[in-house]
Each structure stands twice: as structure tokens, then as C-alpha cells.
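Moving on, here comes subunit A:
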Amino acid sequence: MPARTVLQQADITRALTRISHEILESNRGPDDLVILGIPTRGVLLATRIGAMLADISGTPVPTGSLDVTMYRDDLGRNPTRVPSPTQVPGGGIDGKTVVLVDDVLYSGRTIRAALDALGDIGRPGIVRLATLIDRGHRELPIRPDFVGKNLPSAQHERINVHLNEIDGDEFVTIEEAVA
Partner candidate 1 sequence: MTILVTGATLADGSSTDILVRDGVIAELGRITQRADRVIDASGLIALPGLVDLHTHLREPGSEQSETVLSGSRAAAIGGFTAVFAMANTSPVADTAGVVEQVMSLGDAAGYVTVRPIGAVTVGLEGKQLSEIGAMAHSRAKVRVFSDDGQCVSDALLMRRALEYVSTFGGVIAQHAQEPRLTEGAQMNEGTLSGELGLAGWPAVAEEAIIARDVLLAQHVGARLHICHLSTAGAVDVVRWAKARGIDVTAEVTPHHLLLTEQLVSGYDSRFKVNPPLRRDEDVQAVRAGLADGTIDIVATDHAPHPVEAKEGEWEAAANGMVGLESALSVVHAAVVDSGQLDWNDVARVFSRTPAAIGRLAGYEHGIAVGSPASFTLYDPAASRVFDTTMLRGKGINSPYLSTTLPGRVIATVHRGVATVLDGELIAAETVAAETVAAAAAGAHRG
Partner candidate 2 sequence: MRHLLSTRDLTRDEAVAIMDVAEDMADVADREVRKLPALRNKTVVNLFFEDSTRTRISFEAAAKRLSADVINFSAKGSSVSKGESLKDTAQTLAAIGADAVVIRHGSSGAPRVLAGSGWIDAAVINAGDGTHEHPTQALLDAFTIRRRLHGSAARGRDLDGVRVVIVGDILHSRVARSNVWLLTTLGATVELVAPATLLPIGIENWPVTVSYDLDTTLAGGPDVVMMLRIQSERMHAAFFPTAREYSREWGLTDERFSGLRADSMVMHPGPMNRGLEISARAADSAQSTVLDQVANGVSIRMAVLYLALSGEQDNTATGTAPAHAHAESARTAAAQSEPSAHTEGR
């Protein structure tokens, strides 16, 4: 079965814009917000959201990246993963409202690892979760606060997120995984 496109570039931009508005709404403005993306594509999305938040609110919003590799519970079950840098903005995260950003929310295990990683670098006041795609099949009690698109899927299907910065094109597709 060929890959089916579920989001075009314009859809992605629209989804991120809406998420940005929702973040500002729920936080009652840009104060104390820190946007942390989960590598690789979550970092790109966090950067875009940070820029949108600054645009909308007129105030710069600190963004950064949070690597979760060392906190995963499946390190021994997959090929070795090389960690990515964690970059926390200068103001730190203590007492802040941290919005974690990832591209696809699936089992929830990555977010579990992210919460542990976050705990080792500081003590946020509030942690929220934003995701471009929520494809379901949660294995942990984790729920996103901001969702670009709910995409019901079967476990054997793959979801591919392409972003211009690293893929050279931009869309989200769903397809049968190669057996």
C-alpha cells in the first residue's frame, strides 16, 4: 500500500500556529514559558513554536532541547543510540512552565523518559506536552495538552514526519510498515 499523505506543509504550519495560540491561552501569556523539543524533529518543532509565540505575544520565549536517550527504558533492546545535546535556555527551568514538544506521540515511553530527564536538570513549576501527531496506542498514563492532529492508526502502520530543515520537504504520511 502506498504512503498516504495526511498533512501537507500548510497543514503543519496551521497546526503549529494553533498549538502556539493554545499554549498562550492556557498559560495566560508568554511569561515563564520554556519550550523544550525532544530530538530530533521535536527540537525543530519547538523552535518554530517558540518563534510563533514570540510573534504572537511580542515577547521572546526561551526554547531549547531535551535529550532523553540516557533515560530510555529500551536501551538494551535496540541498536545503540547516540545522544543528542540537551540545551537548556540560560534562565533554567526551575519554577517555569515547560512545554515539551515532540513530533509523534505513541506509547508515551519517550515522554516518561523526558519527565525523568527534566527532573535531573531542575524543578519546573508546570510541565505540559505538545505533539504534532497523536497516533494513540498509549502504554503509559500520559496525555498531551496540545495536539496538532489526532491520527488513529494501526500498530503495523508507520507514520513519517518530514520537515524542511532536515528532510528537504515537508509532510506527514502514513503507510504499511515493511514486514
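Behind the choice of candidates: all candidates are chains of the complex that A comes from, given by their letters.
Note that in this section contacts are C-beta pairs under 8 Å (C-beta built on N, C-alpha and C of every residue); 3 or more make two chains touch, one makes a residue touch a chain; residues count from 1.
All of these numbers come straight from a predicted model, not from anything done at the bench.
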item	value
Subunit A: touching candidate in this complex (1 or 2)	2
Of subunit A, residues touching candidate 2 in the complex	38-41, 67, 69-71, 74-86, 102-104, 106-110, 116, 119-122, 137, 139, 155, 158-159, 161, 177-178
